[in-house]
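What you see is the complex with one protein chain gone and the rest in place.
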Amino acid sequence: MTMAASPSISIAVVGSGGSGALTTGNSLLETACAAGWHGLLTRTLGPQIRGGEAAALIRLAAHPVECLPDQFDLLIGIDWLNAHRFGAEIKVGPQSLVISDPRGGEPPPMVAQSGARVVEIPMKDMAKSIPDGRPNMIALGIASRLLGFTAELVFAPIEKKLADKGPAAIEASRAAINVGFGAAATVEFDRHLAEPRPSTARRWLLSGNEAVALGAIRGGVRFAAAYPITPATEILEWLAPNLVKVGGVLLQAEDELAAINMIIGSSFGGTPSITATSGPGLSLMIEALGLATASEIPIVVVDVMRGGPSTGIPTKSEQTDLNIAIYGMHGDAPHLVLAPQSVSDCLFTTQWATYLAESLQAPAIVLSDQFMGQARVAIERPADVAFIGQRCTATEITGDYKRYAMTADGVSPMSIPGKRGGQYTADGLTHSERGLPTSGATDHLAQLDKRRDKLDGFNFGDHWASVEGTGEFAILTWGSLTSAAREAIERAAVDGIDVRLVAPRLLLPTLPEQLTAALKGVKRILVIEQTHGGQFHKYLRAHYDLPGSVRALNRPGPLPITAGEIHRAIADWRS
Amino acid sequence: MNAPLACKPADYKSEIKPIWCPGCGDYHVLMSFTRAFAQLGLPPEQIAVISGIGCSSRIPAYTNCYGFHGVHGRSLALAAGLKVTRPDLTVVVASGDGDGYSIGGNHFLHACRRNIDMTYVVMDNHIYGMTKGQPSPTTEPEFDTALSPGGTGVRPFHPLVVALASGANFIARCFSGEVNETADVLAEAIRHPGFSFVEILSPCVTFRPDEKNWKDQVHPASVGATADQGKAARRLMTDDGFNIGILYRGGRTPYRPAVAATNIDLSELEKDFEL
Partner (left out) sequence: MSKASDTPKVANLNDLLSVAYQVEIDAVDRYNVLADQMETHNNPELVKVFRDLARAEGIHGEEIRRLAGDFDVAARAREIAKFGRADSPEEVDLGAAHYMMTPWHALQLSLAGEKRALAYFTSIVETAKDPKVKALAAELVEEEAEHVNLVHRLLLRYPKPSDTWADDMDPPVSQE
């Protein structure tokens, strides 16, 4: 058997009806990451709550990875029931190995057409030979053996997962893993993972949604209002027990309208506050986002984007909430829109968003997406950053307090309830400096100017975007696609093509001068986004002058735009 | 409380002059607010008056307390976020029959259920006044309006029964014209733990001049408040809608968010993720 060391290997585990494919995938990820490798896991799922068809998509590597592969090296089908529904998301090729249970139905046509080598292993029957044996543990044994993990390495995460099920369950899983291990002994698989780079860094395994939640707390958030929605709920579920530990509170709301108004209320009371939702929830929150803008109440709203419009594809990723996040509110309503670029950046960006919202007394929308939000990724522990929300509050109040006083930077000291002499009524009506309702042109313009200028005049520093490389060819992208673009750029560099990456983390306010500087000398721009309508491209055209010639690579979800595709688009345009 | 600060009602009034129509019952309600606050001796800066949209929702700025004039129908949610994070504040929510029972109806149910310690005052005039007289959930079915020629034909909403069924811990009905009585009820509503609901019949002289007769129709409740939900349900379902006074006084424990025994270091939270 020839064994080439690969920098990364990708595995998909497919099954349905309670087969446990996701547990197999998570165990593989945890095993590899515990042993020092890096990895990423995402899921693709059928519409059922239980018993649906599911696939765990795993990419393991010797280096940090934050995007899916172009195609999978190993595909294990515990069964293939309804696997065709997401077959397009699990690409295999002639170099791929497919493990198939002969009693699990026929592999979907695209597997057959791919030219991949199919090896049949009767996982279900093997499991039956073990008391309480499960086919997904057989699959785990097979995958571990093929990847070169020792059986002992694999046992650890399984034992942890089954700890409260008792020794019999653990023993049954051990036995099944061993059987799978044996079954894979004769299967040829000519790849194994290159040794991980030695590192002393502390490493974490977490999802983007968890990273968002931790970032919020680090940024100072101590109140969350929660209304469940896929794929954002994990943010709220992580915050529920953890906010309490740091003296905070989470309140479940009756709907998204309540959730956002609750955080406006808590923030009015002086507590940095957050809610998390997805497209349908964001649509409901828009009116109150306008209220927070007008009444200058800092809040953070995380939108974990999913396929839209309407209910769309709740379990799959898209970047199609950009328009509503930027333009959703009625009236002229300057606010903050930010987008993390990876799982680890979910932490930074949410923390930064909290800091910015608090500093600027404005609502911040954080656009994450299902891919980042629900991907589990091994990362190096992100460095602590100093962005902790610091609200400018009214400490010395003499005479008539003016809540919306004109100041040099547009930020007015905010009086917090309880402060004597600072009483005012926060209002969504157009108001004067004192906060009194008015319909006069002068006050309207003055407050519009103030709310615009406080954002436009703020120094956002270098964090506004990822700007990497110096080539005359630039990729302009945002959000989770940044990781795929970065990998494509690395591949292009191997071809000798120097490509610049410009990915804004801050989408509103727009920073025309900074983007112009970032694109200086660029002759070709490839705009990449996961939308059908080219929302990001149109946003760029509306707010920025793009130099040179521009092409767009955009596609709606649920198919991810891979590094391979981007690499091809670069190469095609060059030639 | 023995009013240690010797506050006067005028201390709770801002210098802003209301835009309500002369003759509007809400002027009386504002007086009842300031008298209740004075009676309780609460420092104005410790009170937050939260509202939505409508004539009644203009009340926060007319007080000298902290106020929030938010969006239509969501005042209870905003107040919930404030109260759970600032339990030291006295939170009073002001609404109307359109704001509170129509667009804000869902929040009304859940605020009653949640039973956070706050007082919800609905100034009910059975009409949308700010938008010129459209039928609200409490408008009589035969009442003719431009939007409902010949009447809606729809049964009015019964706010007190809904509040009881949803778990409100204190239920009262007042008439705006009885300023002192209303002030006393408000003070008691504020003192009572949990979610207190006070419906104030407050005439709209512009779009419901017939409501000027309310002052002759209202009458004190013949018996005192009950703590028995069953009895209260029967009374509320069968009264004539003009029974004034405290009608239900429950003993449910108010909602209190979980509070950690110790405030741990943030790095503790990271342990969830460590490999």
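Which chain is which? They are A and B, in the order written, and residues in each are numbered from 1.
Definition applied: a contact is a pair of C-beta atoms (placed from the backbone, for glycine too) under 8 Å apart; a residue touches a chain by one contact, two chains touch by 3 or more.
Please read all numbers here as calculations on a predicted model, not as lab measurements.
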For this session: Please identify which of the visible chains the hidden chain touches across the whole complex.
Result: B
Exercise. Looking at B:A36, B:C65, B:M130 or B:L269, which residue reaches the missing chain?
Worked result: B:M130
Seminar exercise, completed: Among B:P18, B:P43 or B:P254, contact with the omitted chain is made only by B:P18
Exercise. Where does subunit B touch the missing chain, residue by residue?
Worked result: 6, 10, 17-23, 25, 27-28, 31, 53-54, 130-133, 176-181, 203, 205-207, 212, 215-216, 219-220
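We adopt the following convention: only the chains that are shown with their structure count from here on.
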For this session: Find the geometric centre of each of subunit A and subunit B from their Cα atoms only, then give the gap between the two centres in Å, rounded to an integer.
Result: 42
Seminar exercise, completed: As the complex stands, subunit A meets subunit B at residues 33-34, 202-206, 210, 214, 217-218, 222-223, 225, 238, 242, 244-247, 249-251, 253-255, 257-259, 261-271, 273, 287-288, 290-291, 295, 378, 381, 415, 417-429, 435-437
Exercise. In their complex, what parts of subunit B are in touch with subunit A?
Worked result: 16, 43-46, 48-50, 60-61, 64-71, 73-86, 88-89, 106-107, 109-110, 257-260, 263-264, 266, 268-270, 272-275
